[in-house]
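Removed from the display is one protein chain of the complex; every other protein chain stays in position.
Letters A, B and C mark the chains in the order given here, with residues in each chain numbered from 1 onward.
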Amino acid sequence: MSAVALERLRKVFNKTTALDDVSLAIGTGEFLCVVGRTNAGKSTLLKTIAGLYRADGGRVIIGGRDLTLLPPHKRRVSLLFQNIALFPTMTGYENIAFPLRTTNVAGDAVERRVRSIAQMLKVEHLLDRLPRTFSGGERQRVAIGRAIIQPGDLLMLDEPLTNLDASIRIRLRIEFKKLHREFAQTIIYVTHDQVEAMSLSDRVAVLDGGRIQQIGSPDEVYHRPVNRFVAEFIGSPPMNIIDAELSQADGRLALIGTGFSLPVEESEGQRWRQMQLPRQLAFGVRPERVIVAPGPTNDAPIGANILWVEHLGNRSIVALRMGDVTLTAVVPPNRPLNADRRAWVGLRPEPQHLLSRETGVFFPLAA
Amino acid sequence: MAAQARSPAIPRFVTARAFRKLVPFNVAIALPAQLTVLTVVLVPTLIVVWLSLTDWQPTEGIPWYRADLVWFWNYYDLFHDARFVAAVARTLLVVVACMAAEFLLAMGLALLFLDDWPWRKIAVSIIILPMMVVSVDAANAFFMLFNDRGPINYLISLIIGRPFEFAWLSDPTWALLPIMLSEIWQWTPLMFLLVLTGLMNLPENQIRAAYVLGASRTRIFLRVMLPLLMPVIIIALLVRSIETFKIFDPVYILTRGGPGAATETISMFMYNGAFVYFRIGYIAAAALMILVVVIAICFALSRLLQRHHR
Amino acid sequence: MSKLTLSRISKRFSGRDAVRDLSLALDRGEFLSLLGPSGCGKSTTLGMIAGFIAPDAGDILIDGNRINDLSPQQRRIGLVLQDYAVFTSLTVRANLSFGLEVKGLKRGKRRQAVDELARQLDLSDLLDRRGGSLNMSEMQRVALARTLATEPELLLLDEPMSNLDAETRARLRGELRQLQKSLAQTVLYVTHDQAEALSMSDRVAVMRDGEIVQLATPHDIYHRPANRFVAEFIGDPPLNVIPCDVATDAAATAIALPGGAVLRSSALPIAPGRHWLGVRPHDVELVATASPGAVQAPLRFVENFGARHVLHAEYASDLLRIEAVPAARSIGEMLHLRFTADRVLLIDRSSERVVPFRQLEAAA
Partner (left out) sequence: MFGADKAWVRWLKRTTVCIAIVIASFPIFWLISTSFKPVDEWQKFPPVWISSQPTLQNYRIVFAPKAAQEFAAKQQGAIGYKVSGSAWKAFGDSAIIATAATVLSVLFGTLAAYSIVRFHTGGDSYPFQFLTVRMFPPIAVVVPMVVLFSMLRLSDTYFGLILAYTAFTLPFSIWMIRSFIEEVPEELEGAALIYGMRPLHAFLKVTFPLIQGGVLATALFVFILNWSEFLFALTLTTGHVVTVTLQVANYVSASSGKLYGVQAAMGTVSTLPVIFFGYIIQRHLVRGLSFGAIKR
């Protein structure tokens, strides 16, 4: 049985649908990242699971109990809010001990547990101080302490690391992973940062417009996106999506567009044919897989104009105009490529990256 | 009927648990406020509807609920009552005149306070003094200022260079002026404070951008600041004009609507009708008409505020 | 002649130097970034050029004419602020024509100019919308167009991307740069984002504590940083800084790293003793097994960018960042790392200066 099950969860605010039939199941001890843009419905999802918002449809089942109609204080879940929400009038100690106040844990046991959590999170020096004297990272750690002191059935974290320095971020991510391992806690972690999602979790759920677009391992989501949104959202710079026509001249398949023609390799032909593709379609290519060369080569036979080049030191991002398509490529640093010059491009469309122009959905591979 | 008795202290025949089931928590805590308002506003309004259809006078000695129905004759009479029509017109005049004066003075004054200078805070504190004064006391002060041997007449006589003893408050043409001046004196500070707050909260960078683009002060004020300030101005004018529409205290203290009915505003007209002439039914009809108009205006205002509040 | 010249300008605020003795020259059509952390004086510098802040000392010249005493309006400078300051109560069209109206341009001409500019900046569909109803990236374009309409001698951009999300930001960088080139507009761009500065500018001036610490092309800023501050500030993921022991004699220098590795080069002008070694994450080499010259570091965290991984490994009681191609790795496993002498920076501990690159070459 899964630790958390959401069944067709709906939430509507003033006629705008914030959550649209969200269903998902999370295993016990799993670390799931929910990733999406601002207003994708991520925070609403967590608040609905916690009971702060009343669901307009569907069910929330945690640890086998149907919690849909229960008020938040009976749900046994923890939520670390995006804005931290430490109680400003209480000290660090009182904040961390807060979840124990409403249980019948004895006084000295409370003391012991707060001390040990504080020690683990290295916030012992903050116990007697008020939150307004804390730094961003300290606030974060105290809030984490409050979220984990009373282990519940589910720990939810809402963008806990935004607005922190990069170095603190890495440290806290390492701590999250450690916490997750040590307590075998089921975690839902919400973030807008796709790199963070891909780095932290067992599985990633991509949310957009209140709908779950795809759930899968980081590799699946990156390499086998199900639709255009996921393909463009995961990976930076985003995947190039190019319209093309599938032609079959003298038995050889090729993708044809204005200014380019990409033959499909003979050995791949069989797989492509089995997919029963329409003539008009689109294909995706990751910028890292675009080959760019200063002169024509076998690998890069298509002529293109360089629009601009961004040298970032460890790599360069090149924007190219190929026919009527604008293409982004990531190339190693220090290539002799300059804006307003000509370059040659090589693309290798892969069968898992073919999608419908109309629906934006990727075609399934033939079995 | 009292509000306390209806608040969550539950009638004996309803158990606490049943009450909680009957009334959700969030509704229960809004109830005390709601019931108070209902008692003091809604019930009287219903009574007004009844009274307005009768010719009840408390001096007749029959209870109000057994008064004789006259149906809509009260309304007919009102429309043909020159005193009432004049009171309405006069009230509108007061509202328009006071709003214009208050707004122009407040805007002009607020613009002087845009940049920082020493004593600015203290100056603001003194300028807003009038709005804190009890309105009856303010009217009392103006009563003394506009006395025929008061300081205002003295100042005028200094200016024109000959003795000037004019009984402002007993002159049918001029008696309204001290009333309006008292109102303007007391409430320009509020308008000033609202406009100043609005001005201080304007996005400074937009003004800066206009400045860098070469615009003159006048152009910046008219093209950038004024449109941005519009919501604040509208709210200030609406809130103030509704308050001014109800004007009573200065009229009562300064003239009681007199001489004759020369300074009677709607509120004063209704007070005199109900508490001097005891024509309750008749005044109830007037009250109901005013209520309907005010509610209509409120509806429009609330939509406006609602939009601004988002 | 330079378009803009700052000659030894200074500004103090309440006893603190905000800008100290700063000199800078911008060529016509150049895109120059002022890059630095918040509080480094870059916004003060911008304010002095725009005319909002009067410098305590020094001259500001445009085309060789001193403009210190001119008001902001008279300077013919365009300014786009962080929040764009689009007139929220006016339509986009009124926004764009605001500057032209002020100039007294005729209605017909104004219309023509606005339409042309709107077409160029892809704003034609928005012309009748109110400024307040736009989203951030639309506002940015409106602010840019409104300023460009007045054909400023110099365009000042103050963190114009900081209100946009990462995706939009990355997309707009190229577009902005292309627009700047096509108009040959001289731009001074203030930012704290090193990627923006590196990717768009002709030259970058890195500021710290009111002074320019290095002024160079993006390539040189990245590969030949002047000191530790610039080296650490530039690059994402940032530079690794490792303590090292330097021993030097007349012929050669040896740099001993924690964990036993030693780098050697021809003699370097650096005193022997404790110093810093800076290594870019993509210059750390992962080797398969323990090999001579390699150090060991346990893996603590993997940042998954999809096309590449950034590994965080514990080394010298700090986390070392390593850029690597994606592969299956598990937390806790031991990584074997090698540093190469021609791909590291040696930082003098006392002066924090980077020992000139050319001299740090592989030897033996």
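In this text, contacts are C-beta pairs under 8 Å (C-beta built on N, C-alpha and C of every residue); 3 or more make two chains touch, one makes a residue touch a chain.
As the structure is a computational prediction, the values presented were derived from the model and not from experiment.
A.B. asks: One chain isn't displayed here. Which of the visible ones does it touch?
C.D. replies: For the complete complex, the undisplayed chain touches A, B.
A.B. asks: Out of B:70, B:179 or B:207, which touches the unshown chain?
C.D. replies: Reading the full complex, the residue touching the unseen chain is B:207.
A.B. asks: I'm checking contacts with the chain that's been left out. Which of B:40, B:85 or B:100 qualifies?
C.D. replies: For the chain that is not drawn, the touching residue is B:40.
A.B. asks: Can you work out which residue in B:92, B:114, B:177 or B:262 touches the chain that's missing from view?
C.D. replies: Touches the omitted chain: B:114.
A.B. asks: Considering the whole complex rather than only what is displayed, give the residues of chain B touching the chain that is not shown.
C.D. replies: Touching the chain left out of view, chain B contributes residues 1-3, 7, 25-27, 29-30, 32-34, 36-37, 39-41, 43-45, 47-48, 51, 58, 64, 108-109, 112-115, 117, 123, 125-138, 140-145, 147, 149-151, 154, 165, 185, 189-190, 193-194, 197-198, 204, 207-208, 211, 217, 220, 232, 235-236, 239, 242, 245-246, 248-249, 252-253, 266-267, 270-271, 274-275, 280, 283-284, 286-288, 290-291, 294-295, 297-298, 301-302, 305-306, 308-309.
A.B. asks: What does the interface between chain A and the hidden chain look like in terms of residue numbers?
C.D. replies: Chain A touches the missing chain through residues 47, 50-52, 71-73, 75, 77-79, 81-83, 85, 87-89, 98-99, 101-103, 146, 150.
Rule of thumb we're sticking to: only the chains that are shown with their structure count from here on.
A.B. asks: Using the touch rule stated at the top, which two chains are linked by the largest number of C-beta contacts?
C.D. replies: The chain pair sharing the largest number of C-beta contacts is A-C.
A.B. asks: Could you state the distance in Å from the CA-based centre of chain A to that of chain B?
C.D. replies: Those two chain centres are 56 Å apart.
A.B. asks: Hey, how far is the Cα centre of chain B from the one of chain C, in Å?
C.D. replies: Between these chains, centre-to-centre, one finds 58 Å.
A.B. asks: So in the complex, the part of chain A that touches chain C is made up of which residues?
C.D. replies: 37-38, 166-167, 170-171, 173-174, 177, 192, 195, 198-199, 218, 222, 234-238, 286-288, 307-308, 310-314, 317, 319, 330, 339
A.B. asks: Show me the residue ranges of chain B that touch chain C in the complex, using the header's touch definition.
C.D. replies: So the residues of chain B touching chain C come out as 203, 205-206, 208-216, 219, 223-224, 227-228, 230.
A.B. asks: Which of the residues in chain C come into contact with chain B in the complex?
C.D. replies: 50-52, 72-73, 77-79, 81, 83, 85-90, 94, 98-99, 101-103, 143, 146-147, 150
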